[in-house]
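One protein chain omitted, others in place.
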Amino acid sequence: MEKINRRDFLKFIGAGGIGAGAGLLYGESTRKTVELLIPQVVTPEDYSPGIATWYNTVCRLCSAGCGISVRTREGRAKKIEGNPNHPVNQGRLCALGQAGLNALYNPDRIRTPLRRTGDRGNFAPIDWDEALTLLGRRLGNLKIKKQGSSVYLLAGGLRGHIDTLFYTFMQALGSDHYLHYEFTHPAALYAANRMIFNQDILPYYDISNASYVLSFGADYLGTWLSPVHYSQAYGHLRQGRTDQRGKCVQIEPRMSLTGASADEWIACRPGSEGLLAMAMVHVIVNDGLYRGPDRNAWLEATGPYTPEAVAAQADVAADVITRLAHEFIRNQPGLAIGGGSAASHTNAAASLAAINVLNYLAGNLNTPGGVIFNPDPVSPASPVARQASYARLQEWIEAMAGGGVDVLITHAVNPVFTLPPAAGFTEALAKVPMVVSLSSFMDETTALADLVLPAHTYLEAWGDDMPEPGVGFPVATLSQPVVKPLYDTRDAGDIILSLAHQIGGELPVVLPWTRIEDYLKDSWKHIYGQRRITADSGGNFDEFWNAALAAGVWGENITREPLRFDGVAEDRIRALQVPPPAFAGEEKDHPFVLLPYLTQAFHDGRGANLPWLQELPDPLTSIVYGAWVEINPATAKRFGIREGDIVEVQTPSGSLRAPAFLYPAIRPDVIAMPIGQGHSQYGRYARGRGANPLEILSPLVDEASGALAWSATRAGIRKTGERAPLIKTDGVTRTLGRQILDDKPAHT
Amino acid sequence: MADYREPAYADVNRDILQTMLVTGPRYWIVFGITSTVALVCFFLPWIYQWHVGVGAAGMNRNAVWGTYLSNFIFWIGLSHSGTLLSAVLHITGSGWRKAIYRSAEAMTLFSLMTAALFVMVHLGRVWFVHWSIPIPNPMGLWPNFRSPLLFDVMAITTYLVASSIFIYMGSVPDYAAVRDASTGLRRRLYAIFSFGWRGTAQEWHTLGWAYTFFAVFVIPLAVSVHSIVSWDFAMSLVPGLHQTIFAPYFVCGAIYSGTAGIVTVMYLLRRCLNLERYIREIHLDNLGKLLIALSLVWSYINILELFTGWYSGTSYEYEALRFKLFGFYAPLYWEMITFCALVPLLIFWKKIRLSWNRMFVISILINIGMLTERFIIVATSQPRKFLPAAFGFYFPSVVEIMITIGSFAVFATLFLIFIKWTPCVSIYEVKETLKPLRRAA
Amino acid sequence: MGKLTDKLKQYLKPGYYDKFDYHWTMTIDLDRCTGCEACVVACQAENNLPIVGEKRFRERREIKWLRVERYWEGEYPDVKLRFIPMLCQHCDQAPCETPCPVAATYHNQDGLNTQIYNRCIGTRTCAVYCPYEVRYFNWFSYTWDEPLEQQLNPDVTVREKGVMEKCTFCIQRIRQAKDRAKDDGRRRVRDGEVTPACVQSCPAEAMVFGDLNDPESRVAKLAKNARGYKVLEELNTAPSIVYLKKVNPDG
Partner (left out) sequence: MSISVRDALLTFKTPALIGLVGVTGFIAGYLIDMTIFTDTAPKQPIDFSHRIHVSDNGIPCLHCHNYADTTPAAGVPSVSKCMGCHKTIATDRPEVMKLAGYWENQEPIPWIKVHDVPDFVYFTHKRHVLAGLECQVCHGPVETMDRIARVSTLKMPWCVECHTERKVEHGRDCWTCHK
């Protein structure tokens, strides 16, 4: 072929050059960025790359006190699992407990101390020294002026020596205004146990060995006392024994998680649970199923509570009551427990007392599968005494409103959210010159504080715990930091200690420690000596301490006799009677009873800022992200309400709007709402989502226990015409006769 | 028809060649519109989706297949009549085909391309699409040859290649005609396209032979392609899709929509390129008859589908049927029945059959119906599978709808390019149909 | 010719194996299950499931490898609620395996239905073919609000947009157990050595996991239980999850 002329040649060069250039550039563009290989400066001794390290500590997200093991990799917490050595949860853990990581790594944590600037709700960061001096000075002055008693400390339900520390601190300050407040604290149950059993601490309910569980609204698989432990017990009760399968009966106006698992669900009128119990007592005594010496006394006491009489009040057929009573006595060991709706009416304590009587008559006290009275706890410190009932909190609120409170310190408690506004806490708070919050989250209460001293989350903090209710033998758990503190926060204990030193006077004398860790260790030295553990642990204290830290739990292995119980005193029997429940609001303009209920995920609202739980479909409705009003389909039909219609719920103390959900298992004269949503603060995941039923409660109180009767508010509903389709994961919730739940297609 | 004057050979060349050699402003306007729409409605949304993920579409966990796949089937279907029809008619030696087959085959080609595009749009990670092609690699990784989707890839590529060869072969003599009628660069280009065709007896013989061979070869291919597409669905367990009838159902549906498509295109060509003298009532008449036949078969299969569903007696099939006939998308279903089963019955009337405008409307309606049919298949079956708790709902997103509209523009653009590149009516074959005595002009 | 027929016979066996090395199987006792959904969170924590956000939930694009389905029976007042945890059944004759054009999902020698994220091209055919609807697609690339990403499990890939994902029976835990076995010079993993996150967390111990090939394993014994059944058994997918149906005392 002919030779290429010059112009063409240049063209070739050009083309080749451009092409090659483009190729190079393309290659460069596809190359991934340089990765660095960062070594440690000094290697920690328990570090090995790519291998998980487990730390045992305690879950603080509810009061059950489960032991947890946290898996960490390269110094970061990866997963929370139950601590297999721990007698309460035995290696298992609930949704809330596992979501604890979301609390630790929550994007909305308070990262530095904050000081109010201008109106409440506006903050500016300050450093710790400044913050502590600020508070220290104030407390110091009060102390010098002998006004220490105007310092109030309200803590969430904390147990163990951190509580003792708080107590000592307040005492030294000259103030005995130190209380715990937990919305879920079963005050009525304590009262009932005092009434019938003379017990200050809760007994152990041995569900796993029971063959019959008669539960009056106690959601023991979801929220009652120690759900993880009871779930495990439930598993054993159902399939753990070869010879028998225990039966579960649930009596409650709205089917709870437990109700769903029960063999029989009986929808009684709200607040009539105690009456039912009394009727059963009547049947048992009357039909000669109980032949104790005090039979006649019982006969008298329960005279008026004939099944027929109660049937009318409770809307449960008389023969059902009789049948249940007989079943209960026949299938021993059996358990009668009460909670939930039964424990949230104006007759709560009396109802639970009546339920206790069932156990007494069945003679299943201190027997396997029955009620076993716990021996005294490991540490003498008994925070239960410091638990504020709603009534007791009322006195505080009055004091605050009256200007008697100069400094209010709150720790891990959010009364602004968990108390009904009608209680007037928020207004009273405004009257307090200085509000200090030790919270690690900007919750509703913290938002109204003047000074925020962010405490560690429980995964960064030291502490110990004695589970309550215990498990039949004394147990203590140690909690330790599993990761380095993420932010400029401090251990609540350390804050108190440094405050003590800041204030001076005799405080540094009674609280000489500078680190909570040392304080804890010394307190344990004391137990160690007192309990003469040396005998069984063999080595010295340090060995014991390290062993305890490694195991995360220490259970006393000298078996103690459960506390004896001999009969109910005559006068108590005679005194026992269950009044019908009182309600706020008239039936004619408020035809329904509003039943707020706890969910395992959100508990009293503290779970709402954990994204995993916001995205966890509600076990019974599969709804995520938001709150709803549960209405019986029949009722809904009457009001022409479809799912997703926004309804207005009015009570004597207010009203709220939420989408309706047609719940097949709720009484037609009851509407229910989950507690936990409807936060106005508390981080991006919780804020402005759903509605909070507590906001519209009329705070009636159960006189006997001082507990807030939070199911005793009547409500009316109105269809607003607006719609807000619920976000739920379920499609159709009927099997349509398909072979899903059974080996053969169901017939529907 | 009285005033119809049959064209002379010279006229044929002139008339048809001017459609591609002479380009008026109207062409450029139309071309401009289609290409812009294609860019704005198809490619831009696609790029956006590429960037954020397929979430840009309306699909969810209850219906992971959406309009992308239904459109894919639709375009595959549209591709069907073209090559298949022209091949069948060629073998059966029906002369009336000659004027229309070129554009029909072009349709095949371009709708196949559009369909292929939709596969890409559908993929979650289209940048790895080459993994579905068996290329030897040092990792020893191969595609999964059991997968109906892989059958698809094979079938479609084969069909694409075969039909492009088929259409090209048919055009060679015409390219020669273009070459002789033009000058300069185009002349040289077409010299290459036409492989230096000189029109000797030998060449005509070879062409005829090869052409017939390909015609025979293409027919089973066309049938297989849509059967395989149907297996994508039929091989699943999904109630409403898991049916043996699906292969014939799809094939018949494909030819049906394809034939309707031809009518549409013919109408437009005739109008816009004033080919009234070549595309004539006879074509309309024959295609009309074909449409009736196909619509009857199609309706029959639909009834059969309902029957099998009902006869199965399972909760699954019942629910699927219920949702299809009376569920949210029921209006679409009945619309489909009206357009594809009832409306075509009008064609029985010769008056309607021979009226260009009426047939044009009907053909459009049929294809709307077929488009919905494909949509119903994906949109009503998946959200009603086996576990009621996982029942759901699917509605296409804006991006999806835009891309659907855009796809038509893509097709149109390609077709417009085509008519300027190849004579859209076969010059030499039209001549074959003319009366010999008029040969001397 | 004989060779060919053998080859064809081979194709009839699940995953083309004469016998699985391990046959990982799970039993779920519905009589123990309380529907508390602890397992759901456990799975999310272990397997880096994204926090998709309210909008995505509304669009029904949540990602939950393990979900608890609930079915109501009867009407008030005689109404019952039944729970059933639904996760990948690791079918031995999996409908989802055949259609994947790139073989990103296939049956491996341990009887597991694999999902290889970095091979997936996102045709989503497997999800259509799966009768249990336990395959979840990454419609977007999800991100974690800082510092939540510090929790991510380094043993599990964070999936990018456009790939399918599903329950793996916590393959990373299986892998670690095998690793441990090798360290101790054992040929096999001991029964109970592998517990997927859900099984580990289950408060009522409703879930049991193990090797069906080992006749002594707990799961092998439970699988023989009279209450045992498989969901949608008539589809003949041969799932590796055996459910034990809830006992109904009144017949």
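A, B and C are the chain letters, set down in written order, and residue numbers restart from 1 in every chain.
Here, a contact is a pair of C-beta atoms (placed from the backbone, for glycine too) under 8 Å apart; a residue touches a chain by one contact, two chains touch by 3 or more.
Not measured: the values here are computed from a predicted model.
Within the whole complex, touches from the chain that is not shown fall on A, B, C. Only one of B:R188, B:H205, B:K289 or B:K420 touches the absent chain when the whole complex is considered: B:R188.
Checked against the hidden chain, the listed residues A:Q40, A:N141 or A:N546 yield one contact partner: A:Q40. Summarising the interface, subunit C meets the missing chain with residues 21, 106, 108-109, 112, 114, 116-119, 155-158, 168, 171-172, 175, 179, 182-183. Although one chain is not shown, part of subunit A still touches it, namely residues 8, 11-12, 15-24, 26-28, 31, 34-43, 48-51. Even with one chain removed from view, subunit B keeps its contact list with that chain: residues 137-140, 179-180, 185, 187-189, 191-192, 195-196, 198.
Keep this in mind: only the chains that are shown with their structure count from here on.
When chain centres are taken as C-alpha averages, the shortest distance to the whole-protein C-alpha average belongs to C. Here the two chains linked by the largest count of contacting C-beta pairs are A-C.
Here the spacing of subunit A and subunit B, counted between their Cα centres, is 64 Å.
If each chain is reduced to the centroid of its CA atoms, subunit A and subunit C end up 31 Å from each other.
Annotation for subunit A: residues touching 2 or more other chains are 730, 733-735, 738, 740.
Looking at subunit C, one finds that residues 60, 62, 69-71, 232 touch two or more other chains. Contacts from subunit A toward subunit C in the complex involve residues 50, 73-74, 76-82, 89, 91-95, 98-99, 101-102, 104-107, 221-222, 227-228, 231-232, 234-235, 238-239, 245, 247, 255, 257-258, 260-261, 263, 265, 267, 486, 600-601, 611-617, 619-620, 622, 624-625, 632-634, 664-666, 668, 684, 725, 727, 729-730, 733-735, 738-743, 746, 748. Within the complex, the subunit C residues that touch subunit B are 56, 59-62, 69-71, 86, 95, 98-103, 106, 119-125, 127-129, 131-133, 136-141, 160-164, 232, 235.
By the touch rule above, subunit B contacts subunit C in their complex via residues 52-55, 59-62, 64-65, 122-126, 128-129, 131-132, 141-144, 146-150, 153, 232, 235-238, 382, 385-390, 392-393.
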